[in-house]
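Yeah, one chain of the complex is gone here, protein chain that is, but the others are all in their spots.
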Amino acid sequence: MTDVAAGAAAARGGLPDRDLRSRVAVRVNDDVRQLDLDNRTTLLDALREQVGLTGTKKGCDHGQCGACTVLLDGRRVQSCLVLAVTLDGAEVVTVEDLAPAGDLHPLQSRFLERDAYQCGYCTPGQLCSATGMLAEARRGWPSAVTTDLVADRTALTDAEIRERMSGNLCRCAAYPNIVAAIRDVAAAGGAA
Amino acid sequence: MRAFRYHRPRDIAEAVAVVAAEPDATYLGGGTNLVDLMKLGVARPGLLVDVTRLPLDTIGTLPDGGLRIGATVRNSDLAADLTVRRDFPMLARALLAGASGQLRNMATVGGNLLQRTRCLYFQDVTKPCNKREPGAGCAAREGQHRDLAILGTSDACVATHPSDLAVALAALDAVVEVQEPAGPRDIPLAELLRLPGDEPDRETTMVRGGLVTAVRVPPLPYARVSTYRKARDRASFAFAAGSVAAAVGLDDGTVRDVRLAFGAVAHRPWRAYVAEDALRGQPATPESFGRAADAELAAAQPLRDNGFKVPLVRNLTVATLTDLVDSHRRAAAWVP
Partner (left out) sequence: MGTLTRAVGQAHARLDGPDKVRGAARYSVEYPVENVAYAWPVPSTVVKGRITRVDTRAALAEPGVLAVLSYENAPRLTPAGDPELFVLQEPAVAYRGQIVALAVAGSLEAAREAAGLVRLEYDTWPHDTVLTENHPGLYQPSHVNPSLPTDTEIGNFDAGYAAAPVRVDATYRTPAEHNNPMEPHASTVQWQGDRLVVHDANQGPGQVQAGLATLFGLPPERVRVITEHVGGGFGCKTMRCCVVLAALAARHVDRPVRLALTRQQMFGVVGYRTPTIQRIRLGADPTGRLTASCHDAISQSSMLKEFAEQTAVYGRPLYAAPHRRTTHRLARLDVPSPAWMRAPGQCPGSFAVESAMDELAVTCGVDPVELRIRNEPATDPEEGTPYSSRNLVACLREGAHRFGWADRDRTPAVRRAGRCLLGTGVAGSIYPARSLVSSASAYAGPDGAFLVQINAVDIGTGARTALWQIAADELGVPPDRVMIRVGDTGLPEASLAGGSTGTASWGWAVAKVCREIRVQIDDVHGGSVPAGGVHAQVDTTADIQAQQTFSRYAFGAQFAEVRVDVDTGEVRVDRLLGVFAAGRIVNALTARSQLIGGMTMGMSMALLEEGLWDPRSGDWANHDLATYHVAGCADIEQIEAYWLDEDDPHLNPAGVKGIGEIGIVGTAAAITNAVYHATGVRVRDLPVRLDRLLGHRA
């Protein structure tokens, strides 16, 4: 009890708790950004409205479409449900930084060749999601359609890719082309 | 979304003290449910206490062969854990059936258990809901309720708990470690989450400020052959229309022991104790499985549009247990 009471006192004495705004330092695409944030600001809105990186899209703002997918500390997440205030010290990679300026990531090249998009609005989320998904597969993570849960590696069949990409909606329904583009990259050994 | 203060506690004790002391404080885990509800205006906390950096993110094996899962372990990490995949496949399957790859990377185990129940009307602040506003009335009973509960409902609420993970944990007799202002406490998962009764706004049995710190899963050797099956219209990234977590221990062709829990049928994961009791000692046949499911589902009180859940869950039970029996047979026939 004494620990708890002391903790409460310390917490109430802490200045940040009184503020509705916060300062955080977030590494975004290799630049450390000092953000002065309304605590309510999502990572998605911080990227689009403050940092000026509008490649990350807002499709539903409730984690239901995947258009806002970015890589957070190397993992794919939906930036619309991440409060930016939680990200002090974190590292974010957006579609703008999948490849060096002027270059294309293998996934981006294959998306072009396979016509893996139409309106393009879900595309940045698809690309970031695919990047994260390929890394998950390389780590041997299973999916809902994986038959052998304890296998070290699971081959990225089309069924595996479809399941693993099902968090990214595409109303134009470029799905078969998205799957083909990802399959191409996976077959070539994935993209680092 | 109401403006809120943000606090990152140094340790568990501080976290609990702060939330216990502030009536409108709440814990922030992965945010996949809370931030959604805050945007909808359903949750309006004035202070968020971010517990994601507390040292609760490890998965450990207990001496008895059970598991201890830290509350901030991400769903994807738990699903990828080799021990989970080998010893508790129903747990891995339940996790992998939930949400999407992105959301599983964000959602924590504690947050998954404590996510709010789902109902179209709970999520819409312009419509009456007893859970959101006690006494306001339930719009779902007469409204759109195809996805809602058939078991353990009350006049006040027919919402369903949406977690897949929790269904598997309920089947596995998981115990939730909770830190409350008065100290730590163990709560069986089956008792952590409440049925709605006449207080649907209360979803857990924790006291205010209570924080889930870990979940313990006791050993269950026969759960090595176990599974989780989820039915839904969309092939993936959809809440269950109905689901079943199941494990069965056999002696020859007889059910020695069985674990069975249903999802998407109640305000909490529905451990099918009646069916389990009915099955022990019975032949492991589809007929027994069907009778056991019928016994469990005799208590169902479907609404106008969700009566299909009764045959759905019955069929899932029979099919899943039958598959498990086949798996056991194949395993027994396998000679290295």
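Chains: A and B, in written order; residue numbering restarts at 1 for each.
We adopt the following convention: a contact is a pair of C-beta atoms (placed from the backbone, for glycine too) under 8 Å apart; a residue touches a chain by one contact, two chains touch by 3 or more.
This one's a predicted model, so the numbers in the text were calculated from it and none came from an experiment.
Asks: If you put the missing chain back into the full complex, which of the shown chains would it touch?
Replies: Those shown chains that the absent chain touches are A, B.
Asks: Of the residues listed, A:L156, A:L169 or A:V185, which one is in contact with the missing chain?
Replies: A:L169
Asks: Which residues does chain A use to touch the chain missing from this display?
Replies: Residues of chain A in contact with the hidden chain: 38, 40-41, 45, 48-49, 52-62, 64-65, 67, 94-96, 99, 104, 108, 111-113, 115, 117-124, 127, 159, 161-163, 165-179.
Asks: What chain B residues would touch the chain not displayed?
Replies: On the chain B side, contact with the omitted chain comes from 1-3, 39, 41, 120-121, 124-127, 139, 142-144, 146, 231-239, 241-242, 308, 311-312, 315-316, 318-319.
Going forward, only the chains that are shown with their structure count from here on.
Asks: Quick one: chain A and chain B, Cα centre-to-centre, how many Å?
Replies: Measuring from centre to centre gives 26 Å for this pair.
Asks: How about chain A: which of its residues touch chain B in the complex?
Replies: The contact residues of chain A facing chain B are 1, 3-8, 10-12, 14, 16-20, 22, 38-40, 42, 61-63, 66, 69, 75-78, 81-83, 85-86, 129, 132-133, 136, 139-144, 146, 149-150, 162-168.
Asks: Where on chain B does chain A make contact in their complex?
Replies: It comes out as residues 1, 3-11, 13-18, 20-21, 28, 30-32, 35-36, 38-40, 47-48, 50, 52, 76, 79-80, 82, 85-86, 89, 92-93, 96-97, 99-103, 105-106, 181-183, 235-237.
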